[in-house]
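What you see is the complex with one protein chain gone and the rest in place.
Up next is chain A:
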Amino acid sequence: MTAARVSYDEAMEDFDPVFGIEVHVELNTKTKMFCGCANEFGAEPNTQVCPVCLGLPGSMPVTNEKAVESAIRLGLALGCSIRESSRFARKNYFYPDLAKDYQISQYDEPTCYEGSLDVVLDDGTVVEIGIERAHMEEDAGKNTHVGGSGGIQGASHSLVDYNRGGVPLVEIVTKPITGMGERTAEVARAYVATIRDIVRALGISDGRMDQGSVRADVNLSLRAKAPAGEDQDAVPFGKRSETKNVNSLRAIERAIHFEAGRQAALLSDGKPVVQETRHWHEDTEETTPGRSKEEAEDYRYFPEPDLLPVEPSREWVEELRGTIPEHPAKQRARLKDEWGFSDLEMRDVVAADAVPVLIATVEAGATPQAARKWWMGELARVANDQGVSLDELSVTPAEVAELQSLVDSGRINDKLARQALQGVLAGEGSPTAVVEARGLEVVSDDSALEKAVDEALAAQPDVLQKIQDGKVQAAGAIVGAVMKATRGQADAGRVREIILQRAGVEG
């Protein structure tokens, strides 16, 4: 049964929203958090498992140093303090995807705490989001429900693949975010997008929400609006719901819209909001109740006896601080100025995830406009056809810059450059090698061009007459014929000059 709800706008008119977001980031380490099993998506089920991640008796976890490094770098990028001594804790609960019946996480001593992150909205407004903590933990396995409609309801039994069990995660928890009013959904979306951009810029995760590499849980509550002139912060928070696994940017906005409308309808009706976990349904864009929210004490956290404290030296932390890239939104603003792109051009480049390849192409010597032309044009089409991202294409930014330099030097024209690019993508070698092997160079030898022009003019005497009568634009037909005869390898401008010379008229 669909719950009664009002529109998001109505909810925002009548109530003051408070929200918080937990983001889980799957790290792209080669191995799992506590064992040497490969951390790779898409393998055959239960082929990346060992006694440690299967929770077999007597096995002992050992921390992955790279995962610790990634967690600290992420914490630093979020402006967090890095605890001098932090430890792991066991979070105890029963679920089939949790082999050990506890998850190794961090509880009272997370490695990263007390940070803040600037989030830039589409209109340029900057919102500062408080970060409560960022802690390390391990992922669970994957359940597949069999029978029924494939969901958990009506399933006859379930099957578990533990390949993902033990994959390193960093969970980032915000402080309660207040005062956003009707911009709540927009801020929530922008926050998660910023986290995604940061983990990509750090190179610690592929940030792919569609593959679950970045997952968000959205907490939302509504409270009464303070009477005019009174302090809104004096009004206590309402009961919150926690919507789990909201795994796309659009879904984050939609989930907040739905929850705000649902809670507002209950409160307006004098009914209580139940503090609970809710599930997000991508198809209907609705949430449904899950279990009542467990209290932290139900998890019976206690220090993990099998792992030693993590005590990163201050020198190491400072060294890692030196590797933190520029904030993605600030970098974009800077690049837009440096590159001289319009708002629209920059937005398209960002939307296409083309910023890193453009930076590399410009560094390799191409102009920003040339880099943009290739990556947002021909290469974007090829990437789309192949279903891969730009950086997965079999052409490097340096090769794109090389291709453009061949055009700039006049060795090839744009049309030949596209053919050369096909060769590079097909694995035929560098742009220069493809141009040479395929014989793609522009015919710059005037005698060859003159011969081709003479032949074309002889074949179309009426056109020659028109040109001589002053209809210079008629030369286009001859240019076309010459380009055809030279298989596109002529410089069209030069061909035109020769035609006009031959016709005895001035261009």
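Keep in mind that, in the parts below, contacts are C-beta pairs under 8 Å (C-beta built on N, C-alpha and C of every residue); 3 or more make two chains touch, one makes a residue touch a chain; residues count from 1.
Rule of thumb we're sticking to: contacts and distances are computed from a predicted model.
Engineer: UniProt names the one chain left off this complex as which of "Aspartyl/glutamyl-tRNA(Asn/Gln) amidotransferase subunit C", "ABC transporter permease", "Ion-translocating oxidoreductase complex subunit E" or "Acyl carrier protein"?
Structural biologist: The chain we cannot see is, by its UniProt record, "Aspartyl/glutamyl-tRNA(Asn/Gln) amidotransferase subunit C".
Engineer: Check the options A:E138, A:D161, A:E378 or A:E402 and report the residue that touches the missing chain.
Structural biologist: Within the whole complex, the residue contacting the unshown chain is A:D161.
Engineer: Going by the contact rule already stated, which one of A:T125, A:T144 or A:S394 would touch the omitted chain in the full complex?
Structural biologist: Residue touching the absent chain, from the options given: A:T144.
Engineer: Given that one chain is not shown, which residue among A:P96, A:P176, A:P272 or A:G340 touches it?
Structural biologist: A:P96
Engineer: Which parts of chain A face the unshown chain closely enough to count as touching?
Structural biologist: Residues 29-31, 35-38, 44-51, 54, 56, 62-68, 85, 87, 92, 94-97, 140, 143-146, 151-152, 155-162, 277, 279, 290-291, 298, 300, 303, 305, 308-312 of chain A touch the chain that is not shown.
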